[in-house]
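Left out: one protein chain. Kept in place: all the others.
Labels for the chains are A, B and C, by order of writing; each one numbers its residues from 1.
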Amino acid sequence: MKKLDRNQLAARVARDIPDGSIVNLGVGLPTLVANHLPAGREIVIHSENGVLGVGPRPAPGEEDEDLINAGKEPVTLIKGASFFHHADSFGMIRGRHLDFCVLGAFQVSVVGDLANWNTGAPDAIPAVGGAMDLAVGAKQVLVMMEHLTKAGESKIVERCTYPLTGARCVNRVYTDLAVIDVKPDGLHVVETVDGLSFEELQRLTGVPLKRLATAA
Amino acid sequence: MKKLDRNQLAARVARDIPDGSIVNLGVGLPTLVANHLPAGREIVIHSENGVLGVGPRPAPGEEDEDLINAGKEPVTLIKGASFFHHADSFGMIRGRHLDFCVLGAFQVSVVGDLANWNTGAPDAIPAVGGAMDLAVGAKQVLVMMEHLTKAGESKIVERCTYPLTGARCVNRVYTDLAVIDVKPDGLHVVETVDGLSFEELQRLTGVPLKRLATAA
Amino acid sequence: MIDKLVASPQAAVADIPDGATIMLSGFGNAGMPVALIDALIAQGARELTIINNNAGNGDTGLAALMKAKRVRKITCSFPRQPDSWHFDALYRAGEIELELVPQGTLAERIRAAGAGIGAFYTPTAYGTKLAEGKETRRIGDRDHVLEHPIHADYALVKADRADRWGNLVYRKTARNFGPIMAAAAKCTVVQVRETVELGALDPEAIVTPGIFVQRVVRVH
Partner (left out) sequence: MIDKLVASPQAAVADIPDGATIMLSGFGNAGMPVALIDALIAQGARELTIINNNAGNGDTGLAALMKAKRVRKITCSFPRQPDSWHFDALYRAGEIELELVPQGTLAERIRAAGAGIGAFYTPTAYGTKLAEGKETRRIGDRDHVLEHPIHADYALVKADRADRWGNLVYRKTARNFGPIMAAAAKCTVVQVRETVELGALDPEAIVTPGIFVQRVVRVH
């Protein structure tokens, strides 16, 4: 099978963001999605530190320390952008005004619980940022992650063993192996990568998967 | 005795507003206070419909229907003015950022309960506006009213018979007869108008009054 | 491409059904979306629940909607005015329901809807008739009343300028309830004096970001 690399995975997520959407891209892997938004679509990127209409990274030397994204990286604006304060920014999130957020994850459970902020390791310094707000706030919560841990264990699990970010909040999971919808009756495989059968995905994942008519 | 007329009463209230204060003037009688603010003091008038820095009435023909006060009268701005939306405006009020509000009243009780929005008459159409927010929000709630009803009854009462605007919220009452502080141990007469003795004021008012050292 | 510009007030309100809950911006006449209300009257929707600070003035705008008997219920802070005769007549005839809310609580309940707050405690109205039957709680040294958000199906808002994304700026005290109502409704329809090119509004000075707006109509 042909696992997706980080950029292929980002491109796969980007393909599903329709024209006109307002999207928040989580820090880290999800930020890559911005580089792969299909041409011809007008998509507005929200960053929780108070801006709608985030543009690409500035050219070297043109960075502005007052214009950054939630990952504290320098960004630019696109036409139509606006600034607002933090309470207004999270009002947008919590008030369900964002069409999509894309988050990384340590684990997603069969009911759509999300764990992405803390491994629960006793010496880890906890840090949550805006993840819990995004998880309950966005109309559609998309997760992108590697399907398996480095040890080969499925990150899609019966029940999260890491501390939760949000309960029953994930709508769809994009991994380097498959696209899977979280529905009230379980996990539906929307597609798998070239050369990966449903059965093999089922074996790697462990928890029960359903086959969609459209699944590869 | 020399009862104060409306303008004298407004001037008496205005005298007590220190330089640098932020003040909300209730609809009706309290609005007159703006005309009597002592020269040389910089006082910022807040209007709950979203403006700080209200100026005088515009010259005839210069009214702007988009620039009004809470009484829906045309106003102007002074330098330093700012606009904001209604939730922010009432956040200022409720969050105790206003130094003073001046409200009219039907009744004030001996513990500082305020009744100024509804006579309780069965056929009256009730309307509260921002009075309840101002009553709980301003750092100092000043009431200005006639001391007696048309029937000669005291509007300072043991217990309000009209529906309350706020409980234990009034700090000071200015009437056409006297200035009275509401304190935890009762009503203290700060001053009376020329020719009105404390004893006569006590007789007219009914509820127990205390005499301040400074009272006339 | 995002283009929220709609050709006419008629088109902008065409889908509002009977029984809808509608927020109308404005404080008195300042900020009242009269062109959209006129289109709503012509459109014919009935049994509406209206949220506004007042209950109409004179014979235009909200007062005209009242006069046409399209309003089943109004939530407001200050219905009684010298020229609120259409509301007064309906109220005295028992033909309209009134929910009276202190103005700051009204604003905060609308703001809570837009910001996804489930409920909040406010000191306003504690111990008064307007808090009767409401849950209360002492927090610190103050008594509070529990208040819930006010959501709406539609918000009809008047702003000054807009771009095709629906970014808005207002004019003076006509701003009032516009920004919070825009965020609290499922579908926000805005009438503006002027539409401008995308990028023409200063990002630092946009008051309502386009995320809260679904339709924009330029009114002449």
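Some notes on this structure:
To be clear about the criterion, a residue touches a chain if its C-beta (ideal position, glycine included) is under 8 Å from a C-beta of that chain, and two chains touch if they have at least 3 such contacts.
All values derive from a computational prediction rather than experimental measurement.
Considering the whole complex, the hidden chain is in touch with A, B, C. Of A:Leu4, A:Ile17, A:Ala34 or A:Val51, it is A:Val51 that touches the chain left out of the display.
On the side of chain B, the interface with the absent chain consists of residues 19-20, 22, 42, 44, 46, 51-53, 77, 79-84, 87, 90-98, 137, using the contact rule stated above.
The missing chain lies against chain C, touching residues 108, 112, 115-123, 137, 139-140, 142, 144, 148, 169-172, 202-205, 207. The chain not displayed touches chain A at residues 47-51, 64-68, 72, 83-87, 89-91, 93-94, 118, 123-133, 136-137, 163-167.
By definition in this document, only the chains that are shown with their structure count from here on.
Contact tally for A-C versus B-C: the pair with more C-beta pairs in contact is B-C.
In terms of their C-alpha centroids, the spacing between chain A and chain B amounts to 55 Å.
Each chain gets one centre point, the mean of its Cα atoms, and the points for chain A and chain C are 35 Å apart.
Computed centre separation for the pair chain B/chain C is 29 angstrom, with centres defined by C-alpha atoms.
Among all residues of chain C, those that touch two or more other chains are 111. Shown for chain B are the residues that touch two or more other chains, of which there are none.
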